[in-house]
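Here the complex is missing a single protein chain, while all its other protein chains stay put.
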Amino acid sequence: MLRTYSAPLVGIAILVVGGVYGATSESAANLVAMTAVWALMACGWNIISGYAGPISLGQAAFFGITAFITTVLFAKWNVTPYLGLIVGLVVSLLLATVIGLVTLRLSGLYFTLATLTIPLIMATLTRYFGYHEVARPYVGESLAYFQFNGSLAYYVVAAVLVAGALLFTARLEGTRTGRYFVAIRENERAAEASGVPTFRYKFVAFLLGSVFASLAGWVYSQLSFVFSPDEVYNPIVSVQALLIVLIGGPGTVLGPLVGALLVIPLGEFTAVYFSQLPGLNELMYAIVLLVVAFWSRRGLYPLLVGGARVLWIRLRPAGERPVKTPAVTDDAAQEGAARDSAEVGRST
Amino acid sequence: MVLLQALLNGLLVGAIWGVLGLGKQIVLGVIHFVNFAHGHLVLLAMYLALLLWTLTQADPFLLLPIVVVIMAGVGWLLDRVLVRPLVPRGERAQMIATLALALIIENLALMIASPQPRSIQTWWADTALRLGGLFLNYGQLMGLVVSAVVFAATWWLIRRTPLGVMIRATSQNREAAQYMGINTSRVYGIAFVLSVVLAGVVGAVYIVSSPVDPSTAWSFLILMFVVPVLGGLGSIPGTALAGVLVGIVQVLSSTYLDIELQNMIVFVLFVLFLVLRPQGLLGKATDQFRISV
Partner (left out) sequence: MSAAGSPPVSDRRVRLETRGLGRRFGGLRAVRDVSVTIRDGERVGLLGPNGAGKTTFTNLVTGDIKPTEGEVILDGERVTGFAPHQLFHRGLARTYQVANPFPSLTTLDAVMIGAFAGTRDVTAAASAARDALDLLGLGHRCATEMRNLTIVEMKEVELARIVASGASLVFLDELLAGLRPNEVGDLLEVLDRLAAERSLTVVLIEHLVGAVMTFCERLIVMNEGAVIADGPAAEVAHDKTVVEAYLGAKWRKDA
């Protein structure tokens, strides 16, 4: 039991530390709140693409639509954001159902492209119907209307949601569903042949991802005073989720949180101190991503863990060093591995 | 009359989309390499053309060959550094790595050129030939001419030269091509460079009539896939046809509906085709995707 939840517990500890830091100043609170929002978004992406496989670049659609619905309902009809969230979630799930049913039958590359078009389509429609910039109404400190004077309260909400996401992901890992996801990601065809209804499970993963994206959009919309379609429906939103997860470690519970911790604060830092060079932080992340894509499909997190392990082994006194036992001594296994990489490219 | 003008404009605009799709066809059909930075390579070419024009004030169509040469160099470099290691790694790794490259280019552009849209001022963009009651913008007309030439040249290359035979053979079956003595690595390299060069042509032509800013790259990327899919993966005439079709749809949308909606409608068409008619208009309903005609 503890084993399953050890990762989210570490995550919760990190979130608590974040809360303490956030309490020191408003700008700190804003930073950690943003980080938490992105971590939540990344958790969603992680479920679809980190665990189950298909790379979705359309998460921004759910992020944006919930943000818009909540804010517009609030601004026009004085509907409390809590209700706005419910409506936003329902709409997101409906949207995800339609998008998922249509696009998930496409193979990897075309699925990704199709999902890329969705937020762009939605941005266009939003602008077309007259919504350019929306601002949440100012009502002052009000719990009933989910509005607070400082960012720390938003952080608490977001952190609780992130903790929930981490626990959910950890639990998912131990179920048949979670294992089916991983099998699909590893080899969809073989998974299908092993009895996994791949379409159904990819669809479920897609819906789950949309829920988290939706929640993230909800917090974001109330945290930011004002936003525009271009901002929330931007492909960059989806790509940033991808970036965070891939850097942090796809298919792991803590990957999204670790990634968010690495990416967001650094982004804010460069935005402040290097404001004459917009895009510098993104550039750095892109370079890191490139490195990650080449050297480790598992993100920085396992690299860090592996690196730490190597360091630990080196730092121990010589007598205690474990003797290396290679897993396989057969050169048949190496032959097999070489044959496998040749096989992979071949179509049947 | 308005309709006719719109159709004509669509043709003019669409020609360059055809070239865009052609570049993507080649990299996808021959190397089976997913390049998500392809749209950003067009962006790069646009900025290059802008830079050269700012420095020399020369006619942008005279600058075209220079841009092409530089893009060829970029393509060669990318082939060595990025493509070769990634080809065996599979679709997912290629998507992610080229996505990273796209971000690198986009943010370099943001840093160096700023997010403001920039454009080239030339007489080409502002004057038009008058034919009967119709107007043919010179810039777009030249774009059509360039596209037609490029298409014809590429078609000739693929159909009538020994290199073209090698490309087609490698596209259909890399192993078998190797057994026949074809240096498939070299073919892959040439195909990739060609795809980058074609992207360069699109960029250099497009900047004449439209402003550039870093965010336009994503639309290019999607259009780059839309055109081959609509036309039929593997069919070169199909790409030309689809390019024009996309151009016409865009112009008709902006004339009769709203200029904002033009890309959206194209994207919706894209998804519809992917799901309902993946072989496009002129493609064959086979399981594999290979360059044919």
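For clarity, chains are labelled A and B in written order, and residue numbers in each chain start from 1.
Keep this in mind: a residue touches a chain if its C-beta (ideal position, glycine included) is under 8 Å from a C-beta of that chain, and two chains touch if they have at least 3 such contacts.
All values reported here derive from a predicted model rather than from experimental measurement.
The hidden chain makes contact, of the residues A:Met34, A:Ile69 or A:Val196, with A:Val196.
Checked against the hidden chain, the listed residues A:Val79, A:Val182 or A:Val291 yield one contact partner: A:Val182.
Residues touching the missing chain, restricted to chain A, are 174-176, 179-180, 182-183, 186-187, 189-198, 327-328, 330, 332-333, 335-337, 339-340, 343-344, 346, 348 (touch as defined at the top).
In this section, only the chains that are shown with their structure count from here on.
Look at where the CA atoms of chain A average out and do the same for chain B: the two points lie 32 Å apart.
On the side of chain B, the complex with chain A involves touching residues 34, 85, 88, 90-93, 95-97, 99-104, 106-111, 114-115, 218-219, 221-222, 225, 229, 258, 260-261, 263-264, 267-268, 270-271, 274-275, 288.
Residue ranges on chain A touching chain B, taken from their complex, read 55, 102-103, 105-106, 108-110, 112-114, 116-117, 120-121, 124-125, 127-128, 235, 239, 242-243, 246, 277-280, 282-283, 285-287, 289-290, 292-294, 297, 341, 344-345, 347.
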